[in-house]
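Note that one protein chain of the assembly has been removed; the remaining protein chains are unaltered in position.
Let's look at chain A:
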Amino acid sequence: MKFKSLLVGLGLLAGASAALAEDPLKVGFVYVGPVGDLGWSYEHDLGRKGLEEFFGDKVETTFVENVPEGADAERVITQLAKAGNDLIFTTSFGFMNPTIKVAKRFPNVTFEHATGYKRSKNVGTYVLRTYEGRYVSGTAAGMMTKTDTIGYIGSFPIPEVIRDINSTFMAAKSVNPNVKMKIVWVNSWYDPGKETDAANALMDQGVDVLIQHTDSPAPLIAAEKRGLRAIGQASDMSQFAPEAHMFSVRDNWSPYYINIAKAVMEKTWAPKDYWGGFSDEILTIESINPNLPEAVKAKINSTFAAIKSGELKPFTGPIKDNKGNLVVAAGHSLTDVELAQVNWYVEGITDEIPH
């Protein structure tokens, strides 16, 4: 090992990173869904491909898809670490504890866990400010609904999803004071059958704009069939619902993956809690449907620009929860640490958070 780093040092002296090219950085990815989900895991895989494209043969990547959250995840992560990967990205909330556990046993491997909050010497976390995308979604949904009822298909009641539900509702309310939101939990990230049932159950109850926190295009397909509207999640889903699709909030991971791989190569990596959103272009708005009214299109663009520039911060007080407590003081904007702990619904959401 020492001899190797000596060589690397010499190589660096001789001419930048030429020596590194001989020993590619091995990077492993663990996905919760299939890469063909055309949503969350698909975008992570595009991020992986972006990494390969950027570094060429200086990186070697592998991935394991469809990994259930739980005991199986630990086995898969261990396998990747044993296979000599230097850097492993675990890309779902439920991989948090397995990642921390495996990281302890492989102190020389760098781990990056998406959407979690537990870090250690060799585990960093990265989170998308999906609530920024939700704020744009909620704004557009609030303007578009004719029944004043929008629907939210939830996966699991974890902080990320609760945060996004609040952001969506606050945004909708800001443009439509009469708006109501119905929330249905499907207890899965990817189950097209369940997502279809949930979408139909919501539309049966008067919902005419669907927002989903699950990864398949099934809700969009269901909305298209009934001539109602929906917003794409994680990737550009416009192809599945040419009429119903309003726009998609896309996750764009490759800039982050490139930065982290660079840091590991240059040995400057340290465990951080990274939050990326519109301003870093880690989160983007794609394929705004030309069939939307001009006013809605303009509002989508202006809301996006205001969040991107930092002028609009969705979680700025005063905000009350739905039990009447003041949860964000007037003038205060929630910090990232506070955002990670949101466990209340804002005023006006009539549901209870399931436990």
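Just so it is clear, a contact is a pair of C-beta atoms (placed from the backbone, for glycine too) under 8 Å apart; a residue touches a chain by one contact, two chains touch by 3 or more; residues count from 1.
The criterion applied here is as follows: contacts and distances are computed from a predicted model.
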{"item": "Protein name (UniProt record) of the chain left out of view, among \"Carbon monoxide dehydrogenase\", \"RNA polymerase, sigma-24 subunit, RpoE, ECF subfamily\", \"ABC transporter permease\" or \"Ion-translocating oxidoreductase complex subunit B\"", "value": "\"ABC transporter permease\""}
{"item": "Residue touching the undisplayed chain, where the options are A:Leu51, A:Val67, A:Ala81 or A:Leu202", "value": "A:Leu202"}
{"item": "Contact partner of the left-out chain, one of A:Pro217, A:Gly232 or A:Gly276", "value": "A:Pro217"}
{"item": "Contacting the left-out chain in the complete assembly, out of A:Leu25, A:Val123, A:Ala141 or A:Ile183", "value": "A:Ile183"}
{"item": "For chain A, residues in touch with the removed chain", "value": "34-38, 42, 66, 151, 182-187, 190-198, 200-202, 204-205, 207, 216-218, 221, 240, 350-352, 354"}
